[in-house]
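One structure coming up, written as structure tokens, with questions to follow.
The other protein chains are all here in position, but one chain of the complex has been omitted.
Chain nomenclature is as follows: A and B, assigned in order of appearance, with residue numbering initiated at 1 for each chain independently.
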Amino acid sequence: MVFLQVLINGLFLGGVYALISLGLTLIFGVVRVINFAHGEILMISMYASFFCFSVLGLNPYLSLIIVIPGMFLVGILIDQVIIRPIRNAPSYMQIFATVGLSVVLINLALVFFSGDYRSINLAFAKQVVHMGDIGISLSRFIVFISAIVVAWLVWLFLDKTDMGKQIRAIAQDRDAARLMGINPNKIYMITFGIGSAMVGLAGGLIMPLYYVFPSVGAYFVLTAFVVVVLGGLGNMVGALLGGLIIGVIDSLSGFYLDPALKEMVYFVVFLGVLLFRPSGLMGMIGAEEMGLK
Amino acid sequence: MRILKSALLMTALAALLIAPLGSAMAADEIKLGTIFSRTGPLANLGLDSWRGAELARIVQNQKGGLLGKKIVFINGDAPNPKAAVSETERLCTVEKVPVILGSFSSSISLAASAKANQHKVIYWEMGAVGDKITERGLKYVFRTSPTGSDLGRDQLRFALGELAIKIGKKPAQMKVASIYEDSAYGTACAAGIRDQAKKMGVKLAVDEAYNHKATDLSSLVMRVKAANPDVILESSYENDAIMFFRQAQEAGLKIRQYVGSGGGMNQPGYKKALGNAINGYVCNVGYPGYNLNPAYAKGIKELEALYTKTFGEKPTSVFSVINYMGAMALWDVINRAGSLKPEALVKAALATNIPGDKTILRYGIKFAGPGSKNMGQNVLASYFISQWQGGQLQIVSPAGAATPGHSLQVK
Partner (left out) sequence: MLGSYFKNMGAPGVYFPSLILLAFLAVAALVPNEFYLNLFFMIFMFAGLSGAWNIIGGYAGQISLGHAAFYGVGAYTSAVLFAKLGLPPVLGIFASMGVAVVLAFIIGYPCLRLKGPFFTLATLAVAEVLQLLAVYFRGLTEGSEGLSIPYEPAWYNLIFESKNVYAVLAFGYMLLVLVITLVLERSKLGYQLTALRDEDQAAESLGVNTSRAKIAAFVLSGALTALGAVIVSQYVLFLEPHSDFSVNVSVELALMSMVGGLGTAVGPLIGAAILIPLGEFLRAWVGGGIQGLHYVIYGCILILVVMFMPHGIKALVENKYKALVDILPRFGAAACPQPEEEVHLHFESHEAVTAKEGRPLIAAHEVSKDFGGLRVLSGISFSVHPGEILGIIGPNGAGKTTLFNVISGVYRPTKGRVEFDGQDITGIKRIHQVCHLGMGRTYQIVKPFGNMSVLDNVMVGAFCNQAGSATAREIALEVLALVGLLDKKDQEAKSLTLANMKRLEMARALATKPKLLLLDEVMAGLNPNEIDEAIKLIRDIRDYGSTVIVVEHVMRAIMSLSERIMVIAQGEKVTEGLPREVIADQRVIKAYLGDGFELA
């Protein structure tokens, strides 16, 4: 019974990780820029959700109507202002530019919102459904289901729609895609926007579970990269599976091994993946470009 | 673009030249340095601690300042120990301050106080709990506030004492779990708990650390639940305290009482996030704040009013009070020393003997002398126990300090 509860906790935690990572895998997998400010996109989403609640009185599930499109625009803005000039630059430039962006965003939040921890106290979200000995938190369950639904919807989008196919084409072979008449800049911009909107969804959904403060992104971003690499860049199903796996590892090692070491366990897993199967569980489109095949 | 590049270069050159100039001291001013972490993850508590010192400065200046001069603060920001060392260097060698007040964060304090001591500048610690701060035999380092291990010892003493009585169990029957975040603060408290447990001959049912940056504590909750404790002794910052409580609720972990050690569990943010669930359920060992009975803590209401007037908002945490008290003690030392020379200050500090009923927090100030293991530590510093009741932190122990009508409750 205890094992089952630990497992379920792990799956639900995995849902959180997966939801946060879906946007990153799309962006990293298509635009191929390592964005160290990804955690701050999450932070902005969470603040947006918080302020919709505290100023407008909107329930975080409702305020998604505002937050998701808002973050889409934020993503486009970041892409065009910071990312676009360095898209073809050597990776060290991308790393430093996005690190700089991360520092600016964290401290702007500190300047404007102060370092206080803000959270949303939702009675609804705290409800726990009991099935025998097992307790299932409603808000976590919503996150878990959303992760699956979003992954599926985005996969449909990528697979069936025209725009989705264009995005996949660019990811597989940028030059060939251009020869087919696809405008890379437009695609990258839209991908960044969609990816950020997905992070916006994640931010809004996890606000009832967590709290926001300027550095909150840093707590999640490394885990997000682990999930993304584990699942395979650009792969929705991979990010979902990767997130669930990491969540379960987190929960199991925290319970059976030692709570102080659980982060270490999944970093070790991360290193293992990088060394033995860098294209991830589900493989990665355009892996040759990255020198991974 | 050229202009941009030149501008960058000019800025850099300017930095080299302008920085050491420092600020000139007017003849009728006393410059004192402060080091707090005003940026970084603990920024809000670092800032609030500084505010306590700032209030003391304002109050003293209203009384005419020190040695006939107005007090001016030169403020240093130290988000990490290396920055603390640099800032201390600047304060000591450029600004040439005789005293530095600080710091809330133990790691900042450890690094900065060592440097200040080298420069024979007094380091006046008013809130950081790391035991080692006053265990290094540094002549110029003093701390007015209690230590981390004392926090832990008091947590366990309270749990097996008054709390056990209220619950109705004998100490030997109590199952106690200790969980703590893994940075300097939590580790010190947990060490105190362990130390006290050994002294009292009891065994802890759980003794677990966790990474304070963790995004999930459900596995820790499960481990604690498996041990089925009566009481959880917790040393957490605000975010992890909130997370643990919530995840414990979700997992259906039921205990008689949480006993925190200050840190995050006495913050308004903690209350706002968790709501009524904490009432009668969470105690805190720590230094109290504006919730002290005004009859017991003279001047606390006036101080709160001053805070609100000066900073434009109600106090955000309890830390300003203890820093205020520590700074007021410093003014007393400086007045008695009659000068800002290091040896005079040390001598005056060692002679300090302020009785408990003269301080706002009702414990006295007397520093351990040379030769003792914790030289420079205020040996009269002690803690209070408060409990969240009706959305407020009410003192429940010692009894004399409690607001009438508020006594310890258990679930």
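Structure notes:
The criterion applied here is as follows: a residue touches a chain if its C-beta (ideal position, glycine included) is under 8 Å from a C-beta of that chain, and two chains touch if they have at least 3 such contacts.
Predicted model, so just to flag it, every value in this text is computed and none were measured.
Under the touch definition stated at the start, the shown chains contacted by the missing one in the entire complex are A, B. One of A:V6, A:L64 or A:A97 touches the chain omitted from the figure, and that residue is A:A97. Annotation: of A:L56, A:A89, A:V129 or A:A176, A:A89 touches the absent chain (contact as defined above). Considering B:G102, B:G130 or B:G192, the position touching the chain not shown turns out to be B:G130 (whole complex).
Screening B:P81, B:G299 or B:P398 against the full complex identifies B:P81 as the residue touching the chain left out.
Listed for chain B, the residues touching the missing chain in the whole complex are 1, 4-5, 8-9, 11-12, 14-16, 18-20, 38-39, 43, 47, 74-77, 80-83, 85-87, 89-90, 92-94, 106-107, 110-111, 114, 118-119, 130-132, 136, 182-184, 186-188, 211. Counting over the whole complex, chain A has residues 34, 82, 85-86, 89-93, 95-97, 99-104, 106-111, 114-115, 214, 222, 225-226, 229, 260-261, 263-264, 267-268, 270-271, 274-275, 278, 290-292 touching the chain that is not drawn.
Rule of thumb we're sticking to: only the chains that are shown with their structure count from here on.
In whole angstrom, the spacing between the mean C-alpha positions of chain A and chain B is 36. Only residues 39-44, 47, 182, 208-211, 213-220, 222-223, 226, 238-239, 242-243, 246, 249-252, 269, 272-275, 316 of chain B touch chain A when the two sit together in their complex. Of all the residues in chain A, the ones that touch chain B in their complex are 2, 5-6, 9-10, 13, 16, 107, 110, 114-119, 121, 126, 128, 130, 135, 137, 140, 209-211, 213, 215, 218-220, 223, 247, 250-255, 258-260, 262-263.
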